[in-house]
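What you see is the complex with one protein chain gone and the rest in place.
Right after this comes subunit A.
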Amino acid sequence: MGQVDSVQDTQQNLPESSSPLKTQVKPGLFSKNKKKAPKPPVQGGFWKRLSKQKALLCMSIPFVAWLIIFKYIPVAGWMMAFQDYKPQFGLFDQEWVGLKHFKDLFNEPMFYRALENTLGMGILGLVFGTLSAIAFALFLNELRFVALKKWTQTISYLPHFVSWVIAANIVITMLSTDGFINNFLEGLGLIDNPINFMAEPGLFWGIVTAADVWKETGWNAIIYLAAMAGVDPQLYEAAKVDGASRLRQMWHITLPSIRSVIIVLLILNIGNLINIGFEKQMLLGNNIVYEKSIVIDLYALDYGIGMFRYSFGTAIGIFKSVVSVILILICNGIAKRIGEGRVF
């Protein structure tokens, strides 16, 4: 051990002693762990350095300005939720009304329907999305036939790259009364008359979840496959010597090895549970299934922009942010308690 350490020491010292110039700029790049890398030694005072870095300053100013305008000003717009916003006046010349819009929000039955749908589809998507991605990655990882493995992988993330407009069009076509699914079920003799899937409110959550699984499983599996590629092969050798079958190897070695990746992704996704968006619901929904398809973002769109209730719509946005922060803190706390990887 001592020998190894000393070799590493001399290697680390080499650049410093042989070329002092090199270490003055970006010593962080020499060390593997960038977070622990020391800050570069400062040369000259602040103004002297600044005058040398005019080009960098010019290259960053437009983008900092962009970030402030397009990302930070909308956050300042949160003030609207506590005002009776009228577009003809400035943000600071509005009438302040306190929590009025939040009270209105919590008194609207439609809000609870939107919340229920958002969480319902969010949880279904999270559970089935995660399970299908892990299962797909596990099976793909075990596949011996290399050519098939490549082809399956390439094809599996193809749907990720098409828009939800196209995906929704595909789903509606497949599920139409003369579409593939109805033909298939009739062919098997399971149903006598075609089912109008898109007009069944009870099926809407399931259709959205299935469409999501179809579109994103392959893409979501990439990260799990990358984690599986990093598993120490010696573990499998040892398991083989002990006579473990491949199913047992998957269960006892592959899955535990990627557990921290699964948990980190779960935490991130649970934090986003309420931010499931609106694209799928807007494109697949119609007025027959409205009660099951309205989600919080669509609600904000219809009631906020559609009815010019800007302050009310902003209050919905704030509610969403608060819920997602609470969710992520809870998950992080749970992860900490069971001693697994956490996000922060």
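Just so we're on the same page, a residue touches a chain if its C-beta (ideal position, glycine included) is under 8 Å from a C-beta of that chain, and two chains touch if they have at least 3 such contacts; residues count from 1.
Going forward, contacts and distances are computed from a predicted model.
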Name the omitted chain as UniProt records it, choosing among "Sulfate adenylyltransferase subunit 2", "NADH-quinone oxidoreductase subunit I", "Carbohydrate ABC transporter permease" or "Pyruvate dehydrogenase (Acetyl-transferring)". "Carbohydrate ABC transporter permease"
Considering the complete complex, identify which of A:D84, A:E116, A:E200 or A:D302 is in touch with the unshown chain. A:D302
On subunit A, what residues meet the omitted chain? 21-22, 25-26, 28-29, 34, 39-40, 46, 49-50, 53, 55-60, 63-64, 66-78, 80, 87, 136, 139-140, 142-145, 148-149, 151-152, 154-156, 158-159, 161-166, 168-170, 172-174, 178, 180, 183, 198, 214, 218, 222-223, 226, 246-247, 279, 282-283, 285-287, 290, 297, 300-302, 304-306, 310, 313-314, 316-318, 320-321
